[in-house]
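Only a single protein chain was left out; the remaining protein chains are all shown in position.
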Amino acid sequence: MNNILTVARRECGAYFGTPIAWIFIALQIAILSFFFFLYSPFFIIESADMRVWFGLTPFTMMVFAPAVTMRLWSEELRTGSTEVLLSLPVPVKDLVIGKWLASVVVLLASVVCSLGIPATISWMSASPVDWGPIMGGYIGTVLAGMMFLALGCWVSALSQNQVVSLLVGVTAGIVLVLALSPDFAAFLTSTSEPLARTVEALGVQSHFRSIERGVLAISDVVYFLSGSCLFLALTVFQVELKKQ
Amino acid sequence: MDQSHPGGVSVTAPPSTLEKMVIEADGLSRSFGQTRAAEKVSFKVKRGEILGFLGPNGAGKSTTLRMITGLLAPDEGTAKICGIDIASDPIAAKMKFGYLPESVPLYDEMEVIEYLRFVGTARGLVGSDLAKGIERISHRLGLKAMLRRRCGTLSKGFRQRVGLAQALIHEPEVVILDEPTNGLDPRQIIEVRDLIRELAKECAVIFSTHILQEIAAICSRIIVIHSGRLIADGTPEELAGEYREGWQVVVEGSGVAPQRCGELQLAEGIPGSPGETVHQWLGDSIPDLQHLQKRLQESGSPLVQVGVGRESLEQVYLRLTGGEELQR
Partner (left out) sequence: MNHRKSQFATRWISSLGLLVLLLVICNMIAIQFDQRIDLTRIGIHTVSPETGRILSELGEELTIEYWVSEKMPSGLQNLRRDTVDYLEEFQRSATGAGAALKVQVINPSRIIEEYVRTKEESGDIPAQDPAQALMGGSTSFADEIKQQLAQQGIPELQGRSFKDDGFEIVPFYSALVLKYLDRDVEAIPVHTNLEGLEYELVSRIAKLASSSKPVIAFFHGRPEDLITTDSSGSPLQQPVGHFDPFVNDILKERFDVRRIDLTKSSLVPEEASLLIIAEPNALTDRQRFEIERSIISGRPAMVMSSTTSGTLDQRLQFTPLAPALSRSWRMWGVETVENVLVASKECGSIEVLRAGPFGSQFRQPVPFNLCPSASGNGLDGTSPLTRGAGSIIFPFATPFAINQEMAAKAGVEISVLASSSDQSWLPKYSPGYTKEMDTVPVDPALLGVRHLCLLLEGSFPSTFEEGSAVPPWDPTEETDAADGPKVAPMESQPGRVLLLGSADIAKYASLSMYQQNVRFLVGAIEALALDPDLAKIRAKVQVSSALRKTERNERNLVTYGNMVGIPLILMLIYLVYSASRAASSASHENRVNSERVSS
């Protein structure tokens, strides 16, 4: 545990000591706010909730998570600092989890920075705001984010080149969000019903959707946690592979 | 030890059960695809030794060191650090040594003190131990003024010192340095050498280099690696015992081209006095001076003199790693 925290603290330092995390968070807030207030006009819908915001989350996450994680391993592999890192008496799994945890901290920071939206809603709402679905949306954001970040970690460990990591990560995200979507599943239904159901169950959207509307299902939580687990295990594998 | 290898100089260190072996490498082999980077490398290091790992670029020095430090899994063989097998208990083994990789990779965005804190904490130092460790090592390496600098803004020399500080912060029993003087200016090289000498009072030091002078200057023991094989192991004196006496042919300029050396029964040239190159005569009999002079004239390297001389360490090294191998 101490090892994980040590690694996470260092990575947080790298995120927040340089403009990286700040820029990502600022950009994410700006883009989401743009879509929330201007593109899908909040003041025309006039509904005091955040469904639009959370509806957009998987799509922004799909791009921003790999952008945040792309440096985690790629950068170290490029400069060769893995040599020192791996010579430290720290198990590889602790390194992997620590780095991932740091990216989760960035995610949490971006969640905190988006609290301006609920504040806006409570200021402008005519009647008391229903906070349940908003809390649920944030829980969903963090859960889905954890999985996307774990995916990003794995992809980052695949290549020394950050840009390659980013592109592969975004592609993987698109597969998870768009290809394995309920719409695609509906398209497949005529071909093979079980295949369609599998595709739907594997995708992010079908699991994010109920959280977005305010229902927290154990199965969705388990999905996101097992996704994170799988990708972190793959990252450990990928790093161990460097020793081979 | 490497008794089986006919080409190598086999020097068996006197068996000593009293002295603690801090590194025991046993038959380490490793290949990358078709290339054999290391083949059955075995050696032991005891406390207080400074072991020079000598060999040309690409000989397998780094590969061997990385196998010892657990950064690379060996195809065969084992490495033990202070009696702990790096493969079966990597965490305990890694506590025992400090390692400075060849390229001295630091995290550019971190301040030196943050970096040292990170490495120290990861190596199990906490609280006042950590603060003391940083204080001690930064004092020793003259890093105090640099502690709050970002690593990315340091000069090459200071980077190297931070790299060393990182390897030494937890007072390890073994220090493994891969090409520690690479890219440093002469003054810095001397500083590093002094530091290594000083370190040897407390722990074992292994360092690799492709520069011979370093070995001669500070090592208590030398291992020569070539094409992945260990071809010599001994103190500089022990190796010197293997120096051959024989005819030396001194020519003008940069010497005879390597591909023609065999034909002339000459070893590859090594630099002698300024503007001259010394070749070892490989023939069994006394060289035919007139014939030799003619041939050398033809090859554009006029003969300066032929005499009897003793091989220098360089010549031994070159003979061990160079053309003579092919001759045999």
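Things worth noting here:
For clarity, chains are labelled A and B in written order, and residue numbers in each chain start from 1.
Methods note: a contact is a pair of C-beta atoms (placed from the backbone, for glycine too) under 8 Å apart; a residue touches a chain by one contact, two chains touch by 3 or more.
From a predicted model like this one, the values you see are computed outputs, not experimental measurements.
Here one chain is not drawn; of A:Glu11, A:Asp49 or A:Asp94, the residue touching it is A:Asp49.
Touching the missing chain, out of A:Ser33, A:Thr60 or A:Thr79, is residue A:Ser33. Where subunit B meets the chain that is not shown, the touching residues are 31, 73-76, 111, 144-150.
Seen from subunit A, the chain kept out of the figure touches residues 16-17, 19, 22, 25-27, 29-30, 33-34, 36-38, 42-43, 46-49, 51, 113, 116-117, 120, 123-133, 135-136, 182-183, 186, 189-190, 201, 206, 209-210, 213-219, 221-223, 226, 229-230, 233-234, 237, 240-241, 244.
We adopt the following convention: only the chains that are shown with their structure count from here on.
Inter-chain spacing, taken between the CA centroids of subunit A and subunit B, is 46 Å. Interface residues of subunit A facing subunit B in the complex, by the touch rule stated above, are 2-3, 6-7, 9-10, 13-14, 17-18, 76, 79-81, 83-84, 86-91, 243-244.
Residues of subunit B touching subunit A in their complex: 66, 69-73, 90-92, 94-95, 97, 99, 101, 103, 105-110, 114, 118-119, 121-124, 166.
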